[in-house]
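Written out below as structure tokens is the structure these notes cover.
Removed: one protein chain of the complex. Kept in place: all other protein chains.
Read from first to last, the chains carry the letters A, B and C; within each, the first residue is number 1.
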Amino acid sequence: MEPLRTVIVGGSGYAGGEFLRLALGHPYLDVVQVTSRRYLRQPVSFVHPNLRGQTNLKFSDPEHLEEADLIVLGLPHGVAAQNFDYYKEKAPYIIDLSADFRLKTLELYERFYGAHPRPDLLAQFAYANPEINAEAIKNANWLAGAGCTATATLLGLYPLYAQGLVARHAVFVTVMVGSSAAGAEPSPAGHHPERSGALRVYKPTGHRHTAEVIDYLPGTPEVHMTAVATERIRGILMTAQVFIPDGFSEQDVWQAYREFYADKPFVRLVKQRRGIHRYPDPKVVTGSNYADVGFELEPDTGRLVVISAIDNLVKGTAGHAIQALNLRMGWDERTGLEFPGLHP
Amino acid sequence: MEPLRTVIVGGSGYAGGEFLRLALGHPYLDVVQVTSRRYLRQPVSFVHPNLRGQTNLKFSDPEHLEEADLIVLGLPHGVAAQNFDYYKEKAPYIIDLSADFRLKTLELYERFYGAHPRPDLLAQFAYANPEINAEAIKNANWLAGAGCTATATLLGLYPLYAQGLVARHAVFVTVMVGSSAAGAEPSPAGHHPERSGALRVYKPTGHRHTAEVIDYLPGTPEVHMTAVATERIRGILMTAQVFIPDGFSEQDVWQAYREFYADKPFVRLVKQRRGIHRYPDPKVVTGSNYADVGFELEPDTGRLVVISAIDNLVKGTAGHAIQALNLRMGWDERTGLEFPGLHP
Amino acid sequence: MEPLRTVIVGGSGYAGGEFLRLALGHPYLDVVQVTSRRYLRQPVSFVHPNLRGQTNLKFSDPEHLEEADLIVLGLPHGVAAQNFDYYKEKAPYIIDLSADFRLKTLELYERFYGAHPRPDLLAQFAYANPEINAEAIKNANWLAGAGCTATATLLGLYPLYAQGLVARHAVFVTVMVGSSAAGAEPSPAGHHPERSGALRVYKPTGHRHTAEVIDYLPGTPEVHMTAVATERIRGILMTAQVFIPDGFSEQDVWQAYREFYADKPFVRLVKQRRGIHRYPDPKVVTGSNYADVGFELEPDTGRLVVISAIDNLVKGTAGHAIQALNLRMGWDERTGLEFPGLHP
Partner (left out) sequence: MEPLRTVIVGGSGYAGGEFLRLALGHPYLDVVQVTSRRYLRQPVSFVHPNLRGQTNLKFSDPEHLEEADLIVLGLPHGVAAQNFDYYKEKAPYIIDLSADFRLKTLELYERFYGAHPRPDLLAQFAYANPEINAEAIKNANWLAGAGCTATATLLGLYPLYAQGLVARHAVFVTVMVGSSAAGAEPSPAGHHPERSGALRVYKPTGHRHTAEVIDYLPGTPEVHMTAVATERIRGILMTAQVFIPDGFSEQDVWQAYREFYADKPFVRLVKQRRGIHRYPDPKVVTGSNYADVGFELEPDTGRLVVISAIDNLVKGTAGHAIQALNLRMGWDERTGLEFPGLHP
């Protein structure tokens, strides 16, 4: 098979850099161009030092894209939509890692982001969450990479909602997020002496990724999300509180998860009685494409605590997108995503 | 004034060590004995290296307590109750830092801890949370130090419940806790390579400190607590989700907090529109006795996110107890607790 | 005693902020003004959240300084020298925390920093290291705060050089430094995702603080310094390798340190045979004004490994300066510097 000629636009950021790392190890992707205005003509390893010895690519000008099979857009929110007519001429397959085309419901976009620059394009994108949207992905040429906290939340909650295991309407979600999710641009909030050691609530209400959760969770539930910045660089821990209906047991919850994720290679159910690794922990999945999902039921109240953990840059961004691309192209879903993570 | 001759039983642990540090800087406390079986005859600074040059005390035998004015018990849960008849002969004032005498409701103790070894003593202890239990503290000789996550939760929620600002019955509490809360004993869960970088849900349901929150929050609400271990050594971040009743506004919430904490020197209301320190963060209060409390209201749903931050060893344990002692003895509440914390 | 009316110029940085924190707790200092161009009219606690409830001061304009007894300059290197004629009219006592007036030897300044804007002033400043320069400090109105890595190094090595305990000419110094030493300004190097977890050699050779060590160490030795950035926010660990002359023993080294630091309240000799706190560790002195100093002798080679640890913002900057001021004013050297640090 001829590998896809791949161009990464916005390759100096963390999302684009992570896509680049994974693409360089992917047997069917051939990265021919990586762009960055700021680092023009610098080796990509100047910014991403892990790629020393992996590639001789240098950053080039985003105004002069090569013809390619696949364009990956790692741009600030809004930019992909504004320039989309240019990109779509350059390659048949497009993956946009921004929030521009993630939502199917325009009203939700407007409520959380404001006016959409290109609402006409929304319907042509497939939301690139392979666990819950595989059929659409297989039939789309344009993929919209999912938001990292949305992915952690959706993978934790989807089976429950899909199978009617939620009793009350509201779900309370707390996402604890690493610093890389805020991007590569230095800022007062990200300055090491300020951020290191912080446990900082940065979005008590109104987190934009809430829109995706509402849009894709069956039944349009009331989703209350609170986001906390943590010491980690990579990783999201999601905890959610819901109530299961009367008459249902832990066994039913197990079964819902087991069935839903039976053939999903990147979701692992983690729930042990003993040991220090009883529940999902983002430390364990760092660098990998796994989403670990677990839960605990409070027997006398029916409260179910759902726990999920992902690496925000892999399963939360670039790995998730490559998994969707694998699906779209008919390749093994796991291609290029084999790294299992480290211990300790 | 003659300082109180003070004996600390169990001084090699983190709670006892923190009490020792604060007592050494307290003008009305004179520490005459610190006990530890394991470190018998070692200088206290062998275990607590910050105390080098602060004191020449050595650990002595807990079986041979000196006569004192004040005994502070920093023992594993259950031990203080079992030996209480011995301790009460040795000094008129006793502070127990364990969970043994925290609850006023025996049923709650039994539900969360099992059978109580000395239920007869419960009524004679005052729960040592000076912000919500000042009158009882002023009239008690025996003080029961409050649990750290309970203090973070109670200080965040009490004004709302006291003033009828909670609409639905249930409250969802997430506590993110530093590693010192698990104590000084090495363990697989606390081994640095395993714990460092972990975001580990360790009590999704059934956290014992829930009992205190239920016991002291007005109206005995339904409290759902989930506890997460974080990278920090010290510190608790508490977030809680409640709904305020229809017709109430952010102004009403402000007023409830302002009134309740008007004359409480160690609670600071933290809620800024701008900057990186908009909400309470345990990093900011490390080493200090402050509890920072803030909130954000989701206007269209009435969901109120309450946020509080404390140092689990100071406001969560030893500092809180000294503040209660100050109150009991008629000293300025802030005596010996002046350290403001560091930035950055 | 009337407290000194104190003005802090450049109070939004880490050095100025730390001086402010300590001055607010100092019984003989009354901070009347704190300046910052960027945060004009903001409360100082907007930048330094630990000072909430400690003061109502707001940042004011550095162009309009009040008359004062003491001006403290926390400015970028070079600025204090350029504007010195303005400052010296405003107050009789001046503490400059920058490198502008630290060196007594102009040639060393020129070699490490370039041309000096005001060489005429150098001789009128006392280098504010109270352990090695007390007499000069007691007689000076203008104090030049010492560099943080220079202080760690000088306190570790001075007694050896003063007492002829160094055999070969060269000393090899490695300083491991926290991120706050690079200042409060966001930068790519200080961005949390980049800096967290890094062990980054940032000055293999040519570190500017080398100049101070050469200038103040007896005998002008050959000093080779390598500087490494670490995960810590605060703290410097200094290790130095020297050789003691033939015929000298560990006892002689002990004696040299003991005698030299006999009456120095902020230097602690740390050298234990057992336990986990056998040598100085910056973790232990965080927030305190202590410099811990220890050593180990390799018996068969005469190599002496000297180890020292300080908090770069306290003993390395603001606390050290206040200690010098205490000395100058005839106050107890420890005034306002009592905080012992935390464990754990």
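For this structure, a couple of remarks:
FYI, contacts are C-beta pairs under 8 Å (C-beta built on N, C-alpha and C of every residue); 3 or more make two chains touch, one makes a residue touch a chain.
Since we're looking at a predicted model, the values are computed, not measured.
Interface note: of C:K283, C:K315 or C:R328, the residue touching the hidden chain in the full complex is C:K283.
When the missing chain is restored to the complex, the residue among C:A184, C:V213, C:I307 or C:L327 that touches it is C:I307.
Between the chain not shown and the residues B:G16, B:P130, B:G156 or B:G197, the one that touches is B:G197. Considering B:G114, B:P188, B:G247 or B:G330, the position touching the chain not shown turns out to be B:P188 (whole complex). Touching the omitted chain from subunit A are residues 14, 17, 21, 24-25, 46-54, 180, 184, 233-234, 265, 268, 270, 272, 275, 277, 281, 284-288, 290, 292, 338-344. Within the entire complex, the positions of subunit C that touch the omitted partner chain are 172, 174, 176, 188-189, 193-194, 197-201, 204-206, 222, 224, 226, 228, 230-232, 235, 237, 239, 241, 276, 279-283, 286, 295-298, 301, 303, 305, 307, 309, 344. Looking at subunit B, the residues touching the absent chain are 14, 178-180, 184-188, 190-193, 195-197, 231, 233.
The definition used in the following text is that only the chains that are shown with their structure count from here on.
In this view the innermost chain, defined by its CA centroid being closest to the centroid of all protein CA atoms, is B. Averaged C-alpha coordinates give centres for subunit A and subunit B that are 38 Å from one another.
Annotation for subunit A: residues touching 2 or more other chains are 188, 193, 197, 231.
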